[in-house]
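Have a look at the structure below before the remarks.
Heads up, this is only part of the complex; the chains shown haven't been moved.
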Amino acid sequence: MLDRLLMEAVVEAALREDAGTCDLTSEIVIPAQATARFIVNSRNDIVVAGIDAMIYAFRRRCADLRSELLAADGDSLARGSRIAIVEGRARDLLTAERTALNFIQHLSGIATLTATYVERIKGTKAALVDTRKTTPGLRALEKHAVSVGGARNHRLGLDDGIMIKDNHISVCGSIAAAVAVARAKVPLLTKIEVECDRVEQVEEALAAGADVIMLDNMALDDMRRAVALVAGKVPLEASGGVTLETIRAIAETGVDFISVSRITQSAPAVDIGLDAEIRG
Amino acid sequence: MLDRLLMEAVVEAALREDAGTCDLTSEIVIPAQATARFIVNSRNDIVVAGIDAMIYAFRRRCADLRSELLAADGDSLARGSRIAIVEGRARDLLTAERTALNFIQHLSGIATLTATYVERIKGTKAALVDTRKTTPGLRALEKHAVSVGGARNHRLGLDDGIMIKDNHISVCGSIAAAVAVARAKVPLLTKIEVECDRVEQVEEALAAGADVIMLDNMALDDMRRAVALVAGKVPLEASGGVTLETIRAIAETGVDFISVSRITQSAPAVDIGLDAEIRG
């Protein structure tokens, strides 16, 4: 779930960001005719994401790239697993190397952390969802990594969801008024979510016709009351400071979705490296 | 140390990434004449970075922005500190909010982790440096965050440093040959670094005239032997899997620089939030 043209544009910009005027080392030190073969392998236990971006980084640099894929986005790979093999002109591959790895290390980091969160709530009815707290410029790629890590995507951007928060409510006068305004103008296939801090607001939001209700930073007891009150009429999303430690208990309250910003905003990169073989 | 035009272009792209066609919620739910006042404050103890990017995100959206800066990049702020105040049209500020925060949370995360590493090696002669393991598209902003966090920048890109690694050496036949090739063509103000896995290579690199020598994944004893051998003739950089746990011991070997990729690649975002006041 990632537009290929968009991914290619992001990768190309990153290649140019790294190379600037030129890759001095490769151009000066590596003979033009040298060829290389890189085996990409994982040095951690990971859920892999971003293989396409990595391969495109090599391909955009290396006109005659030969590549072989040994894994697919979403695969759980044990440390030492081989992900892909790429072969081509050594200069080109070396110039692409760091950018290619930056993508797959970052995106696999997100997929791996996502999978860890998903694992914690296994067996509950709750699904993990992401947020708009993504790295500037990488929204679509990170949402894709979240998806292959086993979570669901929340809004992709400000244009495909209505999210009514406390400030909107206070300006409009009431949840009912805010939802009514939104309902009258929202695009036909877009839902309206209302953020509630208190259980009474959940009741109002339900009555107002919200499509989804967010329970923002609520105590577990309040979440349970909200779940009981809504009784499955609309999905409930728990949100706010959720961690690996707290997510299971939240899931067990019976909410439908739990949103976590850490999976995109604070996922450490995983270690994916290259075994390179270069022939002058 | 960040080009303003480049920063503005990155911020503008991120604003458009988030908004897409339009910010449905603000446009539909917030009256056109409503104004808002946001106090940006830190909810963690942080070293702040990215204030300019945050302010530009608000300014680019909000033609009549009034802003007041209460901190500067590089400041250590205790939880609860106020960073800035921004005022303007409510719709515009709300549309910019998430993007503005994404920048400052990410960059302050990097500055804060950098400062933590720097703190560990205080009192030694070693300086912390970053790597090219940065987030695609954000290289310059992240290098700036590293810098305000108290570390030094390594290469900004492939065009401003020569880094000779094992593959280059094997293709060229020897360190001496590789350095000679590089020395003959390198731009006038650019240094040549040689990556060494073993102490004997350090000796060769020194003899070959390397400007900087990297000790790659060496044991502490080997680092100490390299320090003794080089005796201050050129700077030594220790590299490879350095963590908060291992960095002090490395610094005490007497190396000049220690490079850490985690500070850019795996820094968790810090929590910086807004207290918003909106008047319909």
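The first chain written gets the first letter, and so on, giving A and B; residue counts start at 1 in each chain.
As a working rule, a residue touches a chain if its C-beta (ideal position, glycine included) is under 8 Å from a C-beta of that chain, and two chains touch if they have at least 3 such contacts.
Here the structure is a predicted model, which means the values were calculated and not measured.
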Quick check on the homomer: 2 copies visible, but what's the full number in the structure file?
6
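In the analysis below, only the chains that are shown with their structure count from here on.
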Rounded to the nearest Å, the gap between Cα centres of chain A and chain B is 22
Partner chain B, residues of chain A touching it in the complex:
10-11, 13-14, 17-26, 28-31, 34, 36, 90, 94-95, 98-99, 101-103, 105-106, 109, 132-139, 156-164, 167-168, 170-172, 178, 181-182, 185-187, 190, 261-262, 265-269, 276, 278, 280
